[in-house]
Structures are given as C-alpha cells and as structure tokens.
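What follows is a short report on a single structure.
Note that this complex is displayed minus one protein chain, with the remaining chains in position.
What follows is chain A.
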Amino acid sequence: MALLEVSQLDVRFALRQGEVKAIRDVSFTLERGERLGIVGESGAGKSVAAFSLLNLISKPGFIAGGSIRFEGQTLNTMSERGLRKIRGNRISMIFQDPMMTLNPVLSIGEQMVECLKAHRRISSREARAIALDKLRQVQIPSPEKRLDQYPHELSGGMRQRIIIAIALLLDPDIIIADEPTTALDVTIQAEIMALLLDLCEQHNVGLILITHDLGVVSQVTQRMLVMYAGRVIEQGPTREIINDPQHPYTQGLINALPQMATPGEKLNQIRGSMPSLSNLPSGCAFHPRCDFIKRADGQTRPACVEQVPGFVQTGNCQVACHMVAELLEDRRLKEESQ
C-alpha cells in the first residue's frame, strides 16, 4: 500500500454565484521517499489539491468527495484533533512566500521550539538543540545566532532555508512544497532546490512539489501530474512526460518554452487562455484551445466537445485525451486485423 493515496478527490467552493468545482476526480499515490511534481498554470487547481491533502481548505471551500488516505487513515474525515497530530508532524508544508509563513514577532528559535513542543513532550533546551541541528542541516551560516534573530533580519533565501528547517523539524514522512522557489532569484532558487532534493534523499522523505516551472519539475521529481482547469490530464514518470508528452496541452506547454525554439523565431504558442472554473467548456476543458479536435478528414471529433475524456494508458503514462485514445484504438484494431 502506498504511503499516501488520493482517490477521486473533488473540492468545491460554495460561492454566491453557485458552486465552483476547483478540482475534480484527482487521484494519485505517493510512495515513501518518492518525489512527485504537480504542474499547471494559475487556476489549474494545483494549490487547492495540495491544501486539501491536509484538509486546509477553508470556507467557502470544502471537500465534496473522494478520499485521502495516509498510512491507512482517512484524512478527509478525520477530526481536527487527529489532523493536528499529522499536520507539521508527519506531513509538513512549505509555502511560496517565506515572509508570510514566518511569524514576524517571534524569533526563529521561538517559532521552532513552539512547533516542537506542540508535538512532543520535551524541554525547551532539548527543543533548541534539535532546532539548531536542523538549521545546520539546511546549511545556514552561524546557526546559533539565527535562533535569536527575527524573520525581517534575514534575506529571502535564508528565510526559505529556515522554512525548510521547520518543515524537517519533526522528521516528517512527506513534505508538500507549494511553489517553494517562485519568490526567489534564480541562483538562490537553484541552491534551495538542490538542498531540498538532498535532504529528501538523505531522510527518505516523500516530496510533493507544486510548481509552474517545468524545468524545476524535470530536475527534482520522479513522477508528475499535469493539471488543467481542475483535472489531471496527464500523469506518469517525469522523464517520459517531458521527453514525449502525449496530451496536446502538455505538448503545448513544453513547446512554448523559449528553449524549445530557435532564437529569434516565433515561439509555439497555445492560443487563448485557461477558462474560468465557473464557466468551463463542455467536454474536454481544453478543446477550445486544442489543435487536435479535428480528425484527419477535417471533421471535429464530437467526443472532445461532448464528453469528458477518461484516462488511457500509453507506455507508463496515463493521458486524458480523446485524440490519444482514438489513436491507440486505431493501432489496436490494426494489430488485431493483421
């Protein structure tokens, strides 16, 4: 059994205009020590997916269906008290903006000790020793001094190191990192990512990395999910998806990167923009932007407009696309007839 099993997760927001389905039918698993990337553009639902894992969705949002199982316990129906034993302890989170995550009126040491004492019965002195050890692990210069400093005294990169140290405080099984390096400069980003990767490997911690940056995902994760308008549209081993994307959206996303084009030439763009979740197109949510809804004979494939595509297996990847499904079906029929 996998460490974390998410099946058919459905999160909605009850708004005045009606219910908005932020994510639908999201299923994935995470093994111990595995690194999983969730990729998508803003509004794809990747952060909602991450927050709902720890039931951190606040009103008007709610988990409308599906289950999140961690070591056999169902998190989405668990009491707040039970959840508190898991949050920060077994599964911890790293957020995008380190300044917003740290408490500005407490020193770094106080925040770390507070976190340790909330979960373990230990003395302040023991807690401080653990905190110091974690600060050393994240390679902060002069860690003793940092314990008595306040967040505003530290630079952005340093703050994010502290956040990582706090995420590691209680030796969690899983770290969920929501755009952990987006607010940082590229040289700092590269260092923080390398550090996170090292620490996860060293301590055999599972990582769920939420990002919009395909470069980061391809370097850090082993498997990835691509999300579009609240659904997973492609999932599988990261290398396979990056090297040979099947879904037209994933292809478009990768081909739109400047490094995929000849300098000075036109970039391959995806036309249009992500639909609003309150007003999704029928059928496949990507169909108004998709170049493949027409068959070879010029006819629009009716399923694309009418029916939400289910997953089909190609190689080690699962893809939710009618076009891919049809190609596979054709191939199968051809092989059978021979």
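To be clear about the criterion, a contact is a pair of C-beta atoms (placed from the backbone, for glycine too) under 8 Å apart; a residue touches a chain by one contact, two chains touch by 3 or more; residues count from 1.
By definition in this document, contacts and distances are computed from a predicted model.
Protein name for the hidden chain, per its UniProt entry and selected from "Peptide/nickel transport system ATP-binding protein", "Carbon monoxide dehydrogenase", "Transglutaminase-like enzyme, putative cysteine protease" or "Glycosyltransferase family 2 protein": "Peptide/nickel transport system ATP-binding protein". Touching the chain that is not shown, out of A:Gln8, A:Asn103 or A:Asn268: A:Asn268 (per the contact rule at the top). For the chain left out of this panel, the touching residue among A:Pro151, A:Pro172, A:Gly206 or A:Gly252 is A:Gly252.
Panel shows chain A; residues 41-42, 141, 155, 157-158, 185-191, 193-194, 212-216, 218-219, 239, 242, 252-254, 256-271, 273-274 of it touch the chain omitted from the view.
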